[in-house]
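A single protein chain has been omitted; all remaining protein chains appear in their positions.
Order as written gives the chain letters A, B and C; numbering starts at 1 within each chain.
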Amino acid sequence: MIAARVERMEIAEAVMAAGAAPQACVRSKPKCNLVSRESQDQDTVVRVGDVTIGGPRFAVIAGPCSVESAEQMVATATAVKAAGASLLRGGAFKPRTSPYSFQGMGEEGLKLLAIAREATGLPVVTEVMDSGDIPLVEEYADMIQVGARNVQNFSLLKKLGRVKRPILLKRGLMTTLDELLMSAEYILASGNSQVVLCERGIRTFETATRNTLDLSAICVLKERTHLPIIVDPSHAVGRRRFVAPMARGAMAVGADGVMVEVHCSPETALCDGEQSLTPEEFAAMMAELAVMGRPLHREL
Amino acid sequence: MIAARVERMEIAEAVMAAGAAPQACVRSKPKCNLVSRESQDQDTVVRVGDVTIGGPRFAVIAGPCSVESAEQMVATATAVKAAGASLLRGGAFKPRTSPYSFQGMGEEGLKLLAIAREATGLPVVTEVMDSGDIPLVEEYADMIQVGARNVQNFSLLKKLGRVKRPILLKRGLMTTLDELLMSAEYILASGNSQVVLCERGIRTFETATRNTLDLSAICVLKERTHLPIIVDPSHAVGRRRFVAPMARGAMAVGADGVMVEVHCSPETALCDGEQSLTPEEFAAMMAELAVMGRPLHREL
Amino acid sequence: MIAARVERMEIAEAVMAAGAAPQACVRSKPKCNLVSRESQDQDTVVRVGDVTIGGPRFAVIAGPCSVESAEQMVATATAVKAAGASLLRGGAFKPRTSPYSFQGMGEEGLKLLAIAREATGLPVVTEVMDSGDIPLVEEYADMIQVGARNVQNFSLLKKLGRVKRPILLKRGLMTTLDELLMSAEYILASGNSQVVLCERGIRTFETATRNTLDLSAICVLKERTHLPIIVDPSHAVGRRRFVAPMARGAMAVGADGVMVEVHCSPETALCDGEQSLTPEEFAAMMAELAVMGRPLHREL
Partner (left out) sequence: MIAARVERMEIAEAVMAAGAAPQACVRSKPKCNLVSRESQDQDTVVRVGDVTIGGPRFAVIAGPCSVESAEQMVATATAVKAAGASLLRGGAFKPRTSPYSFQGMGEEGLKLLAIAREATGLPVVTEVMDSGDIPLVEEYADMIQVGARNVQNFSLLKKLGRVKRPILLKRGLMTTLDELLMSAEYILASGNSQVVLCERGIRTFETATRNTLDLSAICVLKERTHLPIIVDPSHAVGRRRFVAPMARGAMAVGADGVMVEVHCSPETALCDGEQSLTPEEFAAMMAELAVMGRPLHREL
């Protein structure tokens, strides 16, 4: 059925390329959007290795902003695993506002992620920025992240629809929830139904926090889509001491998990150190979430 | 000491009025802002009748958007009291975008609030919109609310600094947290230190919710001020079914309480019915908050 | 007819106060909003003394942010008059974020405005912040300004509807155009049809300018309302060197005038000096506007 769907889109594109009446492509639209509750009432549970996102367990993705060295990755991965994290994050390709900022280690970084996975057993999540890098990232990552700045990079989304890995799709700083759902629709319509949405703060007039974490997005998305929703408080607030309370908030509102930045030595981090938890802070946050999860029937 | 403070401001104003060098008024500034943690490290606990806001108990203010009739007020007040609310809200003066919308019952509404208080023992919170109405509102209300649209109505704030009632100061739709704190400073600098801040959603590009509830504001405010902070999820989300999850989120992040709209018959409400909880929904929310409060050490 | 309108509102309010069915007040709504093009197709021309706003002439309101002294007011008024300004601005009551900032000279400031008017013949525009000050301001001002922070101070708006002075209503930092029109409607519905709207920048995520001047608001408002629209570039951009280009932009898009801050000595201004033009810069801007007005058929 998925194949049929892809085919319909390809036919539509072929028809277009051949110069036929462009309206033709509208025929490929399903009765309702594939991401919608109308299309599928039951929650989607996404599998990443042995881990599930969207089921009763509350998923915690943790790790450094950027992959920097084997020592850093293994130390951080070991620490977050010990504290109960289910997945390891780390950026090898880094979208940076300035061309002179550290751009990530690229393939070398992917290799270090694989080493950390081997050392801990944690599946790894990492970002792809360029559709040309998809085969490379697919080879190393257990889950592929689309960053906030690429949420409407439709070429990339279409190509990720043809990939055999689950996708973590971050909301952009300027993306409405309708737009986020349509970006996810690009991936599903191209054949990949394993998509997790991630709220990570939107840009508003307020500058007291790096961005404004929109936790009500969880309510809206839970109503409209069957896809799992997680929250990244680290990028939203931009300050270490606000991460744990906002993670608790995300759980209380009904998120399926959180993604937080943890660094074995935040003060030396090449990127986003001021918002990274130390391993000790991360362990304390996990303990809080575990206790708070009980009345909410969410286990870590 | 408070009197001294007011006096200094008045002197400064008198100096100005007399045509003296305007810089003179700067002398009245305290070493640090009165609202700041530097000025007072210990949390302020605000008393409204027997109720405290800012201490270990989680305060719940509940009631209809507008006062409409004695039956509506007494029925709603009885229901929210039974479910564990600590204070009763209800608007007698209503700030409405259109001059043709219901503007509130005015003094008659204040009298109905007093009747509901007598029937239930709940202290009442109600809004004042015009500095000319302060004496009237002061006579009936246990706590006086400044609405989001008046958060920078500095004349009103100054006059509320001379009132013997605690003030509930709502953040505006586009008020930065710095501005909110400076608005509170107007009240404290004029002599009234009993101020509770209220996050109620800010205006952003997102239209899926009425406003965007900024729960990270709790973290920022808790760091910068000793004043209590509560959250109004009803106005923020604008839809009944999102109110309870966002109230849970507010508690989990660390708010000192919530203010929610409850109406004995939301479908006939003159104002904001779509975001008002029924008494049953409110009772269910209270039960959830009670359970969730345990691991967080917050009692209702 | 105006009296009839006021009366209807008062009756409605009386009915409410008497405890009658609140829906009663809805009867006072006119078939369409009084501010709308449907209600009046022809442009409203507002008269302030001998000056018109909304007709073929492009109105220029100029003067300092705050009234500070007789010398400052007379020097600035003389300079802006010489360069062709039609009205004089100056704040006696100043809405300031901090209670420790200069709050304006109050009545003394109003007297200095009157002196400057006498010296130059320019009608004066000044802000009222508190409904209790309306009689005082009315006595001195030729036009009464409602500041951005009071655009939804509905008590104030209603009372200004009963005043015999034209009103300059500034858009708030967070006010949609629909809301701005409804705020104007409060004034018209209470009996005062002499209202000029003023776009002065809205709050957005961008911090390179103080606010973001929304010149497309002119297009939208011209379509929806018959009221004149002017633009305040000074508060929007917050920097002296951007004021003249934005004033040209306002004229080119179709505004009926501009309001700009001019100070005889910006570096010593008590308020907003960095956005105030010197008299020389103001004269240069006027010369540019005069030339640019010709092909647009707008005379200064």
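Of note:
Going forward, a residue touches a chain if its C-beta (ideal position, glycine included) is under 8 Å from a C-beta of that chain, and two chains touch if they have at least 3 such contacts.
Because the structure is a prediction, the values reported are computed rather than measured.
For the chain missing from the display, the contacting residue among A:189, A:258 or A:289 is A:189, taking the whole complex into account. Of the options C:215, C:230 or C:258, the residue whose C-beta touches the omitted chain is C:215. Mapped onto subunit A, contacts with the missing chain fall at residues 9, 13, 16-19, 22-23, 25-26, 28-29, 68, 95-100, 102-108, 129-133, 149-150, 152-156, 158, 172-174, 178-179, 182, 185-186, 189-190, 203, 270.
Residues 174, 176-178, 202, 204-209, 212-220, 223, 236-237, 241-242, 245-246, 248-254, 288, 291-292, 294-296 are the ones on subunit C that touch the missing chain.
In the full complex, subunit B touches the omitted chain through residues 174, 203-205, 207.
In this section, only the chains that are shown with their structure count from here on.
Subunit A and subunit B have CA centres that are 37 Å apart. We define each chain's centre as the mean of its Cα atoms; on that basis subunit A and subunit C are separated by 48 Å. Once the centre of each chain is set as its mean CA position, subunit B and subunit C turn out to be 31 Å apart. With touch defined as above, residues shared between interfaces to two or more other chains in subunit C number as follows: 203.
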